[in-house]
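For this depiction, one protein chain was excluded, whereas all remaining protein chains were kept in their positions.
To keep things simple, chains are lettered A and B as they appear, and every chain counts its residues starting from 1.
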Amino acid sequence: MKFLVNPSKFNKVADYVFIPVLISSIILFSIGLIFAFYLSPDDYQQGSTVRIMYVHVPSAWLALLTYAIMTLYSIAGLAFKIPFGFIINTAVAPIGAVFTLICIISGSLWGKPMWGTWWVWDARLTSVAILFIIYLTIIFMNLSFENRIVREKVVAIFILVGSVNLPIVKFSVDWWNTLHQPATISKLSKPNIDPSMMTPLIIMTFAFIMIGIAIAILRIKTEIISRKSYLS
Amino acid sequence: MILVKDLSIERSNKKIFENVNLSLGSGKIILLKGKNGSGKTTLLKALLNLIEPSSGAIYWKGKLLKKNLYNFFNHVTYIADRTSSLSKLSVKENIKIWKKIFLSNISNSQVENILKTLKLDIYLDQKVNSLSFGETKKLEFLRLIIENKKIWILDEPLSNLDDESIDVIAQTFEDHRSKEGSIIFSSHQESEINVSEEVLL
Partner (left out) sequence: MIILNKIISFYYREYKLNLSGFQDILTNIIFFFVSIFIFIFSIGPDKETISSIGIGIVWTLLLLSSTLSLRKFYQDDFENGNLLIMHLNGFSFGFIAILKTFSHFIFVQIPFLLSIPIACILLNIANDKLIYLFSSFIIGSFILSCLGSISSSMNLMNQRNFLIGSVIVMIFSVPIIIFSVGIANLEENFNSLISVLFGILLIVFAINPWASGLCLKLSLENN
């Protein structure tokens, strides 16, 4: 597992893994989209719009997951002085921002036919919007500091402080009465979703994970290279 | 009292200096010489524990500096190459604030004498931002007397000063040396200050 903290080992592993990950993400996307559009049934209430779920839910999960990864790597970078953590932070932030944006856009496309409005000020939606702004702030902070050492540490501190938003996003549907429905799928209880809808959702989630990893590998490798040229 | 052993400092993988050895005992004046960018300020900042050395160590009274930091700070005055006086306030108010901050019991007549020798007494009621740069710099040296500490760490104290003021400062250094104090300062220009050791970076 050393490749998770060491740039040169990461480069080696990434070279092996990149092509398979890319191919598998393409395959998973095609299977998942076929499932989502043709093989899964319409919802008895929502009709065909339920298919937005296959994009909305995975992107929401990944938006949160990306931030959680950045939080862990910030702790690693600040507390254990692992510089690779800062590389990950810089590389991964735009990916998380894009996932959050996909989640927000698909969610409001879903909300228009179901709730009758593009946007409501409910706790889940607001906290995800704040998550998006936090991602943007991280990206802008990465662009606006001249001194690299200060920049990466300050951004890591900001990520740690901003991570208070994560539990708020996650539990907002349980803590407050919101228009947004509570989570259907959880680890502890049997999911109350039909298997015919569960399968494409899982496949699409893995497809999103794979494409996320592929882009992340590319971005991390560029980041490592740019730092080497900076150092020498 | 301060012992610097094999100190090397890297910043973003670039070596700034390597294997510097220093020992600053009482009654000693050390001059750091070197070109711009040779790491004079960096070394002085490392002495204040602001910069982590990549190898080597700094000791204060036989203990690691890091472990004994606030004890060390009780004995040290640092003057950076920028002036710390508050520009919106008058010279008098600045002196009053310094006296309060450093809990100094220096008498007013003593301060007036020093101001006279530095030729600052005519500006006493003027705001600091109406003074010239050299004059604010001279005002900054008043802190050395007000703080009344044993070790002086000075970054480029002689730049922007005329010969007359440099003579005054040389005299102050001599007085401090005779009182068992010790001084470490950096400079890139030649001066007539009588130093006991020169370190070339």
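What we mean here is this: a contact is a pair of C-beta atoms (placed from the backbone, for glycine too) under 8 Å apart; a residue touches a chain by one contact, two chains touch by 3 or more.
Bear in mind the structure is a predicted one, so any value in this text is a computation, not a measurement.
Touching the chain that is not shown, out of B:Leu86, B:Ile106 or B:Ala170: B:Leu86 (per the contact rule at the top). When the omitted chain is restored, the residue from A:Met114, A:Val154 or A:Met198 that touches it is A:Val154. In the complete complex, the hidden chain is touched by one of B:Asn36, B:Asn74, B:Ser109 or B:Gln189, namely B:Asn74. Mapped onto chain A, the footprint of the missing chain covers residues 78, 126, 130, 133-134, 137, 140-141, 143-147, 149-151, 153-154, 157-158, 160-162, 164. Of the residues in chain B, those that touch the hidden partner chain are 45, 48, 50-52, 70, 73-74, 76-78, 80, 82-89, 93, 97, 100-103.
Just so we're on the same page, only the chains that are shown with their structure count from here on.
Taking each chain's centre as the average of its CA atoms, chain A and chain B sit 52 Å apart.
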